[in-house]
Every structure is written in C-alpha cells, then in structure tokens.
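One protein chain omitted, others in place.
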Amino acid sequence: MQQHDQAVWNDTNTDGYEPLLSEKDQTAIDVEYEGLPDDLTRETLELPSLSEPEVARHYTRLSQMNYGIDSGPYPLGSCTMKYNPRFTEDVAARSEAAVHPDRAEESVQGTLQLYHELQEYLGRIGGMDAVTLQPPAGAAGEFTGILVAKAYHERNGEGEQRSEVIVPASAHGTNFASAAMAGYDVVELPGDEDGRVDLDALRSAVGEETAALMLTNPNTLGLFERDIEEIADLVHDAGGLLYYDGANLNALLGRARPGDMGFDIMHYNVHKTFATPHGGGGPGAGPIGVTAELESFLPTPQIEEKDGEYELIEPAHSVGKVHGAMGNWLVLIKAHAYICRLGDEGLKDTSAKAVLNANYLASQIDLEIPFGPFHHEFVASAGELDAADFAKRMLDYGVHPPTTKWPEIVSEALMTEPTEAESKTTLDQLAAAFNAVASEEEATIAAAPEKTSARYIDQTSAARSPQLSWHALSSDE
Amino acid sequence: MEFEIPAERRYAESHEWAANQTDTVRVGISDFAQDELGDIVFVDLPPEGETLDQGEELGVLESIKAVSDIYVPVAGTVTAINEDVIDSPELINEDPYGDGWLVELEPEGDLEHLLDAAEYEEMI
Partner (left out) sequence: MSYHDQLQQTKTTPTGSTGSPFAPHTEADVEAMLQAIGAESIEDLFDIPASVRFDAEFGIEAASEQEVVQRVTKVLGQNDSAIEFLGRGHYDHYVPSLVDHLADRSEFLTSYTQYQPEVTQGFLQALFEYQSLLVELTGLEIANCSMYDAATALGEAATLSQRVRSVSGNRVLVPDILRDERRAVLENYASGSSLVIDEYSTTNGVVDPDALSGVLDDDVALVYVENPTTTGLIQEQLEEIGTLLADDDVLFCLGSDPIALSLLQPPASIGADVVVGDASVLGLGSAYGTGLGLFACREKFLRQVPGRLVGASRDESDHRAYTLTLQTREQHIRRERATSNICTNQAWVALRAAIHASLLGPDGLVDLAKKCHQLPEALAKELNEIDGISAPVHDGHHFREFRVSVEPDAEDLVSNLYAEGVAVHAVDADTIQICVTDINERQTEELVTAITKVLD
C-alpha cells in the first residue's frame, strides 16, 4: 500500500496542525461612525485581518486535512455517499439560478419551471401524487410529513385521539426526534429475529391512537420488507398513515416505488439518492411526496403549471411553512440536473449497480453478515473486535470506515453501503482493508489510528470542559 | 469483569444503589453502571425539595456516547444533592459508592423492595 503525503508545511504557530485564523492574526479595531449615534453602534471589533493569499493558503491547507468522496470510498450505511457529478455545480452556479425569493412569479418562470419539473420527477420516481421541495433536509422532511399526517387526522376529527407515532427500534434517530417535535408520543417497535418488522408486535402496537408508522424499506439491514403490503393494511385498517423514510431509496430506483407499496407520505434525501454533495454536513434537501388524499395539506407554496405558466398556489389546508422561503434551492437544482442526466435507464441502472456492488463487496469480506438477502447495504459484524476500534483501524488503510454500532441487532455492527459509484477495483481494495483489519491483533486495532494527522482526540475533555470558539481557548491558555 | 458491589447497600434493577443513613437515604449508581456509561461528562439532578415517587426519573447522566436516565429507588424528598459531581462528573466513574454519590432523600418507606448485593450480582 502506498502512502502519499500532501505538501508538508512548517508554521511557527504549531499548537494545532494548522494555526487558527486568529493565531495568524487578530486585529482589534475601534468602530467609529458619524453616520449613526454612538449608542447604536458597537465600540470595537476584533477579528483576523489577512490578505487574500494568506486566506487562500489557510483554507487550502485545511482542505488537505479533509477526506471527501473524491478522496476515496465512503461506505457509510444509509448515507449513500456517491460521486457528486461536477456539472451540477456549474448548473447551480449560473447567476440566473440565484434569484431573490421575492421576485414576482411572472418574472422567474424559468426557475419555477425547473422547480415544478423536480416536483414532478420526484413524484414519478416515488409513486407519489404530489411533492413539495420545501423541507431543507431529510429530518425536516420527516417533520413536514408528520405535520401533514397530523393535519389530516385533525381534519378527520381524530387529532386528539391519534397521539402516537410508531418507529422501529432500528430506525434513524431523526425519526424519533421529528415525531417528538411534532408533539407525538413515540412507540418503539421491536424487530423480529429476521431483522424485519415483527407483524405480531405491529398488530399489538397499532390502534386508534396511531397517527403513523415510520419505516424505511429496505430497512437498515438492507432487507426488503416482504410483508410491506400487509404492514400497510394493518396501519391503514387502524386508521393510521404509513410514512417512508427515503434514506434507502437508492436500492429501489426504477424497480419499486413507495407509493405503490402503500406508503402515504415519503421523504427523499437528495444529498443521498440524488447525488448532491454533502458539503461537510449540509446543505441537503428533504422533499416530501404524498398521495392525492394528502395533497391539500402540503406546505405553501406549491408550484403548479397552467397553460405553460407557472404559479405559486397555497394548498387548501396547507400546514403552512417549514422553511422561510422555497427550501434549499441551490441544492435542489443539482438534484434536478442529476435526474435529467440519468433519465429512466440511468436511475434504474443506479439501483442495479448499487445492489450489485453491495453484494459483491460482501462476498469478498471475511466477516460474518448475519442478515440477508440484503440490497444496497449490508451489516457485517466485527465479531470479537470492537466496531468503533475496527473503524479507526480502517482509516490507516486509507478508506473511510462504514457506520458503526448500528443497527443494534447486529453485535459490533459495521453498516456498509458502497453505492453504485465504486468500481470493482475499488471494492477489492475496500474488501482488502476490511480483511486486513479483521485479521489483525486486538492490540494493533486498539492502538489505531496511527497514520491519520490527528489521533486519539480527547472526547471526554471536549465534552466536560467545552471550548467552542477561539475566545474560549485564549481564556484558558 | 469484576464489579464492586458493597454488601451493605441495596440495589435497583436499573442500577441505582441506596444506602441507609441516620435520617436519610443516599443514592448513587453502581460500579457496573458507571462502567457501561463510560466517561461521564454531565450530570443533571433535581433541585432540593423535589418530591419523587418510586421509579420516577431522578436525573440524567451523560457520557460521550450515551444518555442514561436515573430513577429514584425509593420515594422521597430530595434533601441534598452532591455539588461535587456536578463540577467533576468523573467522581462518579472513579468512586461511584463514595465521593460519586448523587442525592440524599428523606424516604417514604424502606429499602426492602430493592435487591441485596447477592441478588444484584446475580442480575448483572
């Protein structure tokens, strides 16, 4: 294995690997302005004052201490870290794309057309009758979807009665948090020994207090919920709605649609399935799709098309707004471009290759994978080794590790999703990394990582005595 | 792994211990519990004077990776909280039965319903 070094630098202020901006310069200025009364302005301001070349160097160095999907594989389960097609950046950067949100409708028909097209395309892809692009992230989409469910039940006079949202124990934390934010009690649903929804447990859990069941399909083990139609019936018969968490949609593109399975509401993660860049934590976008019955509850405004003109419409029983404007438009426009590029066959091929890659990678890894048949992701067990330590050791092999310790049904879980964008060669390298670590001494693994720039960061002190700004540092040092 | 389980205390299934004092009962978490949690970074306890029913939430302990609710093993009114652990949560990890105590209560009822040391050891 080759190790390559980025350019090495030698700064005199090396308390950190790269000095803070504030360590390069801090300039305190007096703020004086005759235009406004003194008591309405601040007196001083102290911030780094650097030249453009210094700023360029600082951030370039920071980028060299950062791993992105362009650096190497990122097989994080349920994250769908796939290649971010660069041409979508160009599309988003076009100045005509960045209009002010208060522009008159008639004057931004181009923007509205793209917005409308994306609503349309996502609806077709998910099998949903109507889509809003407004939620600015997946969790925001969940919150929006639950608000729609709430409004629906309230309109039926069952708002008070339906106080519970059911969430599988293996679900993403945002599901629980989003339901709670909307004021619901969360009922946790245990899975069965095969890792899927336990139908008996579900039968006991659903009832007249059920507002919704939130599910992802395939689930976090990568397994398709074969009984999904029966699950849908159980929930609907009890008067509840079925919500689809779109994190794992990459496995189904062009082959199955949540709307056809009985889901009433779904969110899409455009920064997962539709390849918009993760940007170090965001921005993403979490559009939601709903059946015709729920369309009137969608956030406002919706874009509708009439005789070739696009207009902003307020749905009849809209839940209001979940974002101050139209959502993360600069992200949405990238998802639109991606879908246009791929088209039907590209989208269908995406799920094919995603599932092929996961299955191939799994076949090459020496670890146990207790649950199958999986699709685009699988959960391996690190066995006797600690999954978090295993992950740290993988960093030494130049790959980003999978998601660890989740779902809990697999001990020392390593949830792995390579996505369709990795080549066979890369998958072989990834498998080699897994296997190398799996065969190493516990002591070696426990000592990892060795080759990364930072190692063994003290998390305990960071939490016990938080220092969250350079101001906090200077008061201690 | 061997966990300390002092014989003279009583234990709840949720891993809190209770020790009889002259007029009050002192409460903390067991050695097993502190080990499970990992390095404790934050302690949230109720104010003095708060009255709690048995099994009600007494407070929250946070480590880097987990949040653990602690439940009062016997009903009572809080008469004292250990300020030291608020400032230095590591005391709970280092000395869970001594300096790492959490609260003192004026109890309603006795500790008979709790597990004794042998029963608690069985359980874990």
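When the chains are written out, they are named A and B in that same order, and each has its own residue count from 1.
One rule holds for everything that comes next: contacts are C-beta pairs under 8 Å (C-beta built on N, C-alpha and C of every residue); 3 or more make two chains touch, one makes a residue touch a chain.
None of the values given here were measured: they were computed from a predicted structure.
One of A:Q119, A:S170 or A:T350 touches the chain omitted from the figure, and that residue is A:T350. Checked against the full complex, the candidates A:Q119, A:T132 or A:S178 give a single residue touching the omitted chain, namely A:S178. Looking at chain B, the residues touching the absent chain are 41-42, 44, 62-67.
Simple rule for what comes next: only the chains that are shown with their structure count from here on.
On the side of chain B, the complex with chain A involves touching residues 39, 41-42, 62, 64, 89-90. Chain A makes touch with chain B in their complex at residues 459-460, 463-464.
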